[in-house]
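Here the complex is missing a single protein chain, while all its other protein chains stay put.
This part shows chain A:
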């Protein structure tokens, strides 16, 4: 009897805490399937999708000198495909990732699948910069890095004050290109990413012509505002696809979405882009 008396208030507390309202995530109204509707170019769906398209572009371009950032979304539409997902159609301008100079506009489609898998992207961009020039810059960067006899290492790039040592700029730019793969894969309609910092980088010397780096990268996740730490292995040879292997820390900070608490996702999921790494 005594035990029950002690247990009751605890039970009540447990019950009460289970009843606490969970913060909501803003719901999207249901739209007629198959109908393409216009999106405000400033809307987070449009801007988010454009960023995802650019992550895909930056990864596939595999060019540290040719990285692009989002300028402005000019036009956006979205279509709900029943049983498949949401598809965005976008037209946007881009800037050089570093210099903010106009880099030309792009047309893209981004399909966010209903089931949990990376968004499917199709993107075509106009080049305002001469592609040969970009290739030459990439080759210059490559040669500079190849000339190093000792393994390149670094940490906190950029540093607290936003500075990037000139000698490490190419290494940072490669990190952006490689991170684009991670960010593309992890993005959803609701969650987006920015590469914030290279926490550390270490070069693995190779006998062949490729350059190989081991990174710890911090990704800024929105809207959770979390800094996600990812371990990334990258292999680069100019003119070839970028090879990226990565694993990000388990995300145990979930936005309450009213549909029930999600426990932290499994840690250490390794995603490979290329076999025979």
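In the analysis below, contacts are C-beta pairs under 8 Å (C-beta built on N, C-alpha and C of every residue); 3 or more make two chains touch, one makes a residue touch a chain; residues count from 1.
One rule holds for everything that comes next: contacts and distances are computed from a predicted model.
Here one chain is missing from view; checked against "AP-3 complex subunit beta", "Thioredoxin reductase 1, cytoplasmic", "Carboxypeptidase O" or "Cytochrome c oxidase subunit 4", UniProt names that protein "Carboxypeptidase O". Across the entire complex, the residue among A:36, A:136 or A:159 in touch with the chain not shown is A:159.
Within the set A:97, A:112 or A:213, the residue that contacts the chain not displayed is A:97.
One of A:91, A:135, A:196 or A:210 touches the chain omitted from the figure, and that residue is A:196. Panel shows chain A; residues 20-26, 40, 42-44, 47, 51, 69-72, 97-98, 100-101, 158-163, 194-197, 218, 220, 222-227, 252-256 of it touch the chain omitted from the view.
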